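In this view, the complex is presented without one of its protein chains, the others remaining in place.
Coming up: subunit A.
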Amino acid sequence: MNPFELICPAGNPAALRAAVDAGADAVYLGFRDETNARNFPGLNFSRAELAEAVAYAHARSVQVFVAINTYPQAGNLAPWQRAVDDAARLKADAVILADLGLLDYAARHHPELRLHLSVQASAANAEAIRLYRDAFRVRRVVLPRVLTVPEIARLNAEVDVETEVFVFGGLCPMAEGRCSLSSYATGLSPNKQGVCSPASHVRYEPRGAALASRLGGFTINVFGAGEPAGYPTLCKGRFVPGGGASADPAYLFEEPTSLNALELLPDLKAAKVCALKIEGRQRGKAYIAAVVAAYRRALDAFARGQPVPSLDLDAMVEGGSQTTGAYTRAWR
């Protein structure tokens, strides 16, 4: 029996099959609209595709979680409520929600449906998690990336709600669901539209031998000749703290780096974390297959008490660098 469930992303049916085949215990996905926090063009699932995904996954004893984790628009709750209704009807194993009103709706209309609290709700303490459990019967909380492993351990000792943590992929340096940086620069936000630093507002601008990446009206980074140009995610850009111009701008919020918490498996087990989550619903099936298979091998080795194989994932991490992020105190 493995101490961890492996929760894997799927942005389309091919990625879902790849994740299932590579050893996911559960796959999470969203509908093709603003109800989920990866509302990108060409991604996500229709109702029919969810039905097929559930059939494919359940036939292989893999669960399907549906993320409905943006904040419903005032005066237009129906798309979010319908998403919950349809996820329940199509036999999803859980829905992942963030909004208080939508949690209330799901708890009242679908008492049998398993509710997970999205990272977008940013529930970072035992008091908050107990409230979600008592008010809505939330069974699992995806923890925001603000806690160290010792803090997670103390939290799990206090509250009898399952906890799921991100172990691999993109990394928000801000508390999730409490960030309107993207909205400030572009008008489109994770909470409202399910997008962050949207491609519709991105431009690349040659400047001599250099290349500037822009988001809305702001330059997010300038890459020298030969330096790989990254996507201008707002919080991963170079800025000038203190204001003014500088020849030496800094990655003030976060470097273009990826989370990889593989080395923390023993600590996460001791902290009684029950599920490990891979970020990346926007990724292609080849990436999903490689990352999920690598994590599957690592978790199986760990469960057998064998040395955890080092992952050959360097090519798959943003900017080629990895971090254990907020799980270690020095990150702060």
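Quick notes on this one:
As a convention for this text, a contact is a pair of C-beta atoms (placed from the backbone, for glycine too) under 8 Å apart; a residue touches a chain by one contact, two chains touch by 3 or more; residues count from 1.
The rule is short, and it goes like this: contacts and distances are computed from a predicted model.
The protein name that UniProt records for the chain not on display, among "ABC-type quaternary amine transporter", "Deoxyribose-phosphate aldolase", "Dioxygenase" or "Ubiquinone biosynthesis protein UbiV", is "Ubiquinone biosynthesis protein UbiV". Note on the undisplayed chain: of the listed residues A:Ala175, A:Val202, A:Ala229 or A:Cys274, the one touching it is A:Ala175.
Contact with the omitted chain, checked across A:Phe4, A:Phe31 or A:Phe239, is made by A:Phe239. Per the touch definition above, the residue from A:Tyr28, A:Phe65, A:Tyr132 or A:Phe166 contacting the chain not shown is A:Tyr132.
Hidden from this view is one chain, which touches subunit A at 71-75, 77, 98-102, 104-105, 121, 123-128, 130-132, 135, 144-148, 151, 154, 173-175, 177-181, 183-187, 189, 191-192, 212, 216-222, 235, 237-246, 249-250, 252-254, 326, 329-332.
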